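Every protein chain except one is present and positioned as in the full complex.
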Amino acid sequence: MASIQLSGLTKFYGKRRGVEEVSLEVGDQEFLTVFGPAGAGKTTTLNLIAGIVTPDRGSIRIGDKIVDALEPADRNVAMVFESYALYPQFTVYQNMAFPLRSPKHRLPAAEVDQRVRHFATMLKIDHLLDRQIQALSNGQRQRTALGRALVRRPDVFLMDEPLSHLDAKLRHSMRAELKEMRGQLGTTTIYVTHDYLEAMSLGDRVAVINQGRILQVGTPGEVYFRPATVEVAQLFGDPEINLIEAKIRNRQSTSVRVEALGEDWSFSITPEIGSALDKLPGDNVQLGFRPADVTVGVNGNSSLHGVVYSFEPLGTKSVLTIDSVAGQRVRALVDGHKTFQVDRRIEFTVPSVSLIFFDPESTRYLVRSTRTEGDD
Amino acid sequence: MFLGEGAGAFNHRSWNAPMSTTVSSPQTQLSALPPGGSASKESIAHARRRRFRPYLVLAPALILTIGIFIPFIAAICLSFTDYSLNSSDVSFIGFDNYLSMLQSSDFWHSLWITIEYAFLCTAVEMLLGVGVALLLNDENIVARFLRIVLIFPLMIAPVIGTLIWKLITNPSVGILVGPMRMIGLGDFKWAASPDSAMFSLVVVDAWVYTPFVIILVLAGLRSLPKSPYEAALIDGGSPWFVFKNLTLPMLAPVLLITLVFRLMLSLQEFSIIFALTEGGPGDATMSLSLQAYNRAFPFYGLAEAIPMMLFLWALVYFVSFILIGFWRRAQQRAAGVA
Partner (left out) sequence: MIQSRSPLAKIGKGLQILLLLAYAVFALFPLLWMFIMSIKPDSQMLTTTFIFTPTLENYATVLHSDYMQFFFNNLIVSVAAVLVSLVVGVPAAYALARFQFKGKEDIAFTILSFRFAPEILVILPLYLIYQRLGLYDTYFGLIWVYQLITLPLLIWILRGFFEDISPDIEAAAQLDGYTWWQVFLRVLLPLVKPGLVAAGLLCFIFAWNSFTFPLLLSNNVQTSTVIALRYLASDTVHYGQVAAAAAISALPEVILALLIQKHLVRGLSFGAVKG
C-alpha cells in the first residue's frame, strides 16, 4: 500500500536543469505515466524517487514515510532501467533472484526459487533461466529486467522507458502484456516514456513534463482533448496538432465568425465557449485541431480552401498537407483509400466540436466543446 | 483514496465521465504538501553524507598521494639550501644553486645530451614502430608470431635488456664481434668509445621500447573504422592517398599519445644509460639524470643536483603539456573523420 507524493522537487546538474519544482501525487495502486520528449527530466524524476539522485530541494513521501534521508535500498522501490542494467556476470535466474538474496529482502531459498519461477513463467522466460545475459535478445533482456523488479513485490514500481529499445512489433505486444500484468499486480507504478501512445494506453493518468517542469497531470482523455497549454497539445499526436491564429469578427450566441487561414470562417459554438471567448481581452484566439479531425472535400459554407502541398500514404491512413489561402500549412489525416494529386485545389472542414481554444497570450487552454471523448 | 485535494477533480477512474466544459486550469494544482514541504534536517545530513562519499573513498589514495608528495616538496625546499651529504650545517642560500647551475657548462652539456638522447630515441622508435605496426596489421604467420613475442623485450627490465646488449657487444664473448669484422667494422667499440656511445644507447633504448610504440599503434590501426576505407576504395584513392588522408588523421591521437609517453620517459631515462655507459666515456652520454646522480652521490652535492632535476621535471611537463593539447585536438578531429 503506497501512494507517492513529490513536493517541490528540484535538481540541477551544475547549470543544467534536471527538474524544477516538480510536485506530483500518485495514488495507491495507480499507474501513472510520465510523458515528455528526450531530456525533459523524466529519468531524473524517477532517479529522485528511487534515491539514486538526491534533490537540491523538495521532498518525497512514499506511503506514510518521508524517504528523503533513506538510501535507495531502504525505499522498497523497484526500478526497470532503460538500459535494463542487468548483471552481465549472472544468468537470468541469478539476475532475478539477486534482490531476494540481498540482506534487505532475503527469503528462504525455496521461496526465492518459487517466486523466480512464478514470474519467469508469467513473463514467458522460464525456458531461459540458465542463460547468460549476453546470450539474450533485447526483448528477453527486457523481460528479465522486468522480472527482477517484479519478484520483490515492492511498494512502488518505477519504469524508465522499458520498451524503447524494442522493435515496433514487440513494443506493441509488450505494451498489451504490461497492461494485462498491471491489473494482476496492482502495485503503484510510475512509468516513464517518450511515446505518447504508450503514455495514454497504459496510464490511469499521464503527467506531461518538459524542460524539467510538469506541464499537466490528467487522465489520458484530459491531456489529449483538453491540453493545458499549446505545448502539451503539440507533444501528443502524430502528425502534430494544427495550430492557427483566428481573429473574432462577429460573435452570436450560438455561432461565431472568425478570420483564420486567410478566410472568413463561421462555425457554431456552445454557451460555454461563448462565455470563455467573452472573457478574452482582445479579438484574437488560438485554435487547435487534430489532423484526424480534418475532413477533406466537403462542400458547404463552413468550408476552408487550399492546395495540396504533399501527400504521404501510410497504409490505412494518409497524411495530407494543405497550403491554406493564407499560406499556413494544415495537416490532415485522411482515409488510406483516397489519393490526392499535389497542387490540386481542395476544400476542407474542421468540425467545431473538435476545436480547442487557447489564449494566444499565455498559450493556455481556454475551452473546448463538451461532446468529445465519448465519441473518440 | 489517492489524490490530493486539488487534484480531486481529476479522478483518474473518470475517463468517460462527463467533465465540466471549461477547465479553468487543467494543469493540476497540487495543494501544498503537508509534511516535508522543504528538505528536512535529516535529508540535508543525508545529502551531505553523500556529497562527502567520494572523498571518503578516495581518502586512502589521497593520504598515500600526500606521502608521495613529500619528496617533491622536500626537493623544492632543499634546492634553496647548501645541503650536502657530508656536512651537517645547512643554510638558506636563495637562488644560488639555480644561478650556479645556469652558469655551469656541465649543466648545458647535459641538457644537450638529454635532448639529443630523447630526440634520437623517440624518432627512431616512432619511425621503426609505426613501420613495423603497419606491416604487422595483416594476417600471416610471421605477423601472428611476432605479435605475441614482441612484448618480451618490453616486459623484461630495461636494465636486464641493457645487460644482454652488453654481453652481445662484449669484445671477448659478444656474438656481434665476428659479423662486425666481416663488414669492416672490426674495431667498432660500441659503448666504450665516445663516438659510438650515444649510438649504442639508442640501439638499446630502441630495442627495449620500440615494441611499446608497435603495440599502441597496432591497437590504433585495428580500431580504425572500416567504412571510410570502403568509401575510399570506391572513390579509387591510391594507397598513399588513403594513408595520408585517412589513416594518418584517424591515427593521430594514438601517435601523439605514444609520442608523449616516449618523450616523457626518454627525457628522464636513467637506468639504461647508467647500466650501459654510466654517462661516459668521459661525459659523452652524461644526461641530466646521470649528471644529478653523479653530483649527489659520489660527490655529495645534493643541493646542486636538485635544481637540475627540477629543471628536467619542468621540461618534461612543458613538452607533455603541449603535446597533450595536440592530442586532445587530434582526438576531436579524428572523431570528425570517423
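Observations on the structure shown:
Labels A and B are assigned to the chains in the order they are written; within every chain, residues are numbered from 1.
Quick note on the criterion: a contact is a pair of C-beta atoms (placed from the backbone, for glycine too) under 8 Å apart; a residue touches a chain by one contact, two chains touch by 3 or more.
Bear in mind that the values here come from a model prediction, so they are computed numbers and not experimental data.
The missing chain, though absent from the view, touches A, B when the full complex is examined.
Within the complete assembly, B:157 is the residue of B:157, B:322 or B:335 that touches the hidden chain.
Residue-wise, the contact with the chain that is not shown comes from B:168, picked out of B:115, B:168 or B:192.
Per the touch definition above, the residue from B:113, B:132, B:250 or B:286 contacting the chain not shown is B:132.
Only one of A:40, A:62, A:78 or A:92 touches the absent chain when the whole complex is considered: A:78.
Within the complete assembly, residues 47, 50-52, 71-73, 75, 77-79, 81-89, 98-99, 102-105, 148, 152 of subunit A touch the chain that is not shown. For subunit B, the residues touching the chain absent from view are 51, 53-55, 57-58, 60-62, 64-65, 67-68, 70-72, 74-75, 78, 83, 128, 131-132, 135-136, 138, 140, 142-143, 145-146, 148-168, 170, 172-173, 175, 178, 207, 210-212, 215-216, 219-220, 222-223, 229, 233, 239, 254, 257-258, 261, 264-265, 268, 270-271, 274-275, 288-289, 292-293, 296-297, 302, 305-306, 309-310, 312-313, 316-317, 320.
We take it that only the chains that are shown with their structure count from here on.
Annotation: 50 Å between the Cα-based centres of subunit A and subunit B.
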